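A short worksheet on the structure shown next.
What you see is the complex with one protein chain gone and the rest in place.
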Amino acid sequence: MQKHYWNEYQKEIAADRYFYARSCIRQTFFPGSETAFLKILQDELGKDIYDSADQHTCSGIGYHGDVVPFLTTSTVIARLFSLMTEAGYKNYVPSCITSFGLIVEVLDTWKHFPETLEQTRESLLKATGRTFEIPENVAHPSDIIYKFRNELKSKMKYQLIEKSTGRPLRGVEHIGCHYAKVFPDKGVGGAEFPHVLAGMIESWGGEVVDYPERRHCCGFGFRNYLVQANRGYSVSNSHKKFESMAPYKPDFIIANCPGCAMFLDKWQYTIAEMEGKTYDEQGRGIPVFTYEELAGLLLGYDPWKLGVQIHQVQAESFLDKIGIEYNPDEKYKGASGEELEHPQKPSVLKV
Amino acid sequence: MNIVDCIIIGGGPAGMEAANRLTDQGFQVLLFEKEPELGGKLRQWDKLFPDFTLAQDILKMLNDNIASNKLEIKTGNTIRELRQSTDEGNSKEWEVIDGNGESHRARTVLITTGFDFFDATRKEEYGYGIYPNVITSVELEEQLKNGKIEIASNSKNDPNIAFIQCVGSRDEKVGNHYCSRNCCICAVKQAIEVKELLPQSEVTCYYMDLRMFGQSYEELYRKAQQEFRVNFIRGRVSEISPTLENRVILKAEDTLLSRPIRATVDLVVLMVGMEPSETTAQLSKSLNMSDPYGYIASKNSYTADNETQHKGLFVAGTAKRQLAIPDVIRDADAAAFTIAKHLKNGK
Partner (left out) sequence: MIENILDRLKADIRFQEGLTSCMNCGICTAICPAAEFYKYDPRVICNIVQSRNINEIEQLLKGDEIWYCGQCMSCKTRCPRGNAVGMVITVLRKLSQETGYFVESEKGRQQFAIEKAVGQNIINQGYCVHPDIATYENHPEQGPVWKWYLDNIEELSTKMGAIYKQRGAGALRDVGEENLDEIKKIFEVTGGMAFYDNIEQASQKAAEELGVDFQEEYFMKVYSENSGNHNR
């Protein structure tokens, strides 16, 4: 019997009444996932989650891109807390992992250096006339889906099982670095074997792949992607992960960080164009999903409303393995129902 | 009720040696041991560093002395409580409640409850308990004792074997800032033994500092390099992950070359450090004499290293700190001397 010391460790995750803080990267690349998260919480689980019209960035990408000073970032975050306080909520749920990690860092700094909290309060008051309360609980949406994974399972139409063979599907779980690497006690299961995504895969019928570069960064590296000249760093890190996971023949990848999900998807196209290489047997690439997309697909949500068609690695191979029903005619239609001109086909990666 | 001169708690090398030295001098001794046999962790060991003395030879000497001495021994008995006697006028006496709930009284008590090995599952990044080819130095010693090293990987090539130092020592993450002192030289000893059993294997030792402070330690290190071609890389291993061939990959930096390295190996030996044993930690806590890690703090580590802050209560061996077998035996001798002086002076 394998012993995972951290598996016994479960962090505190609020059970209801959440203030939802949206993410710049998620809304850009996975708008359907944020929609699905709210739908899952409200419709499937009957939770109260508030989505403010006045919210904005946490400035995290600017902070880790080293152009936004700490006090500025902590004050921008304080304004978000102020919106939460104003709306009468105490449980803060940041959609993005960078945001989650940064908020944990800011709260930790305030705790150990109370003068920085005072400075932030003064700055916010001076700039906006606002005050705020510190959240009682900070949990990432993946924590919340994890918490209710078994409840969701009972509502799911499908499982992570290959229809034709009954074989559990093999999932690579990729955890965003800032989820638990800085503060291991803030992640479900800690930093080394986080259970947050693995727990979903296991509960929903699949198997988790343990491969050598499991913990390695996807390669976003902030300035290493933001600046074109540095993107070699970014792609080489994802490349390293693909090379390491491919021999295990994963059926899919899930990530809880928006950057990771995007890079692990898009870099498969880039690597295919650069080297002619794909990481599955059919040449289609390994489909990458957010945890909400995965949950949504298993719950029987329309894949095209979840937005899996805007991934570069197409989802059909995965949908067909499980036997998830979908209407191929709707794939390229817009909100108006009009058929849009189809995207160009890549030269290597099959779609 | 009979009041003995000294109750010794813990029948490892320290407790055995002190029991012998006290009975030699005619004192009445009662020795408690939680295991069915005396000998402590020495029983798990095959050969001792730095000269490959058989552990069982040392054990035999201790046992022979015990057999020739008249002392009462209670094995398989884990004491429940140690306290100063509450009877009026007898406040200088000590009382032990044993595992059967029986009370025993003594004029002095010597604690020799020793250490435990660090639980390597706490360093999750090393995959101990998860990947079968990651073992501890304790498990390797058992294999050496049996004369056969088990390699779990499917590899047909000559095995690559890695020793990893400082597992559970010098590590803020697990709360142990201290150096366990014995692992460096123990790895050198075990590496040589591995090469003797598997001459074709590649053996590499990953270390931060090689602390070869004891007599003949440095010479053994040199011998490992020169005669046995054991490789030494200065870098602390960061993580261990599995491969499809049942091997494992370890990541470290060769800090002397300033270069990250990846090594695929067939067997990893974690040099687990020392921690206070459960009983040591319990006693140090209940009697308010704990150092920051749960070891028992002596009264003065320079001049009264076998005494504690409590009159009539003494300590010896690895219940205090990390020591090797020769140090432990010398320390037990010193404790016996101190206790004898205390008993003769009647205070």
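In this document, chain identifiers A and B correspond to the written order of the chains, with residue numbering beginning at 1 in each.
Following the convention adopted for this analysis, contacts are C-beta pairs under 8 Å (C-beta built on N, C-alpha and C of every residue); 3 or more make two chains touch, one makes a residue touch a chain.
Only a predicted model underlies this, so the values are computations on that prediction, with no experimental measurement involved.
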Among the displayed chains, the hidden one touches A, B
Selected residue (touches chain absent from view) among B:R236, B:K299 or B:R330: B:R236
Contact with the hidden chain, among A:S142, A:N256 or A:T270, goes to A:T270
In the full complex, which residues of chain B touch the absent chain? 125, 166, 170-173, 208, 234-239, 251-255, 258, 260-261
Residue positions on chain A contacting the omitted chain are 22, 24-28, 31-32, 34-35, 51-57, 59-62, 64-72, 75-76, 79, 101, 109, 112-113, 116, 123-124, 126-128, 130, 177-178, 180-182, 184, 191-192, 215-217, 219-224, 226-233, 235-237, 240, 266-267, 269-270, 304-307, 309-312, 333-336, 338, 340-346
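In the analysis below, only the chains that are shown with their structure count from here on.
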Chain centre separation in whole Å, for chain B relative to chain A (CA means): 46
For the complex, which residues does chain A have touching chain B? 2-6, 190, 192-193, 210-215, 247-248
Footprint of chain A on chain B - complex, ascending: 121-122, 124-125, 129-130, 239, 241-244, 249
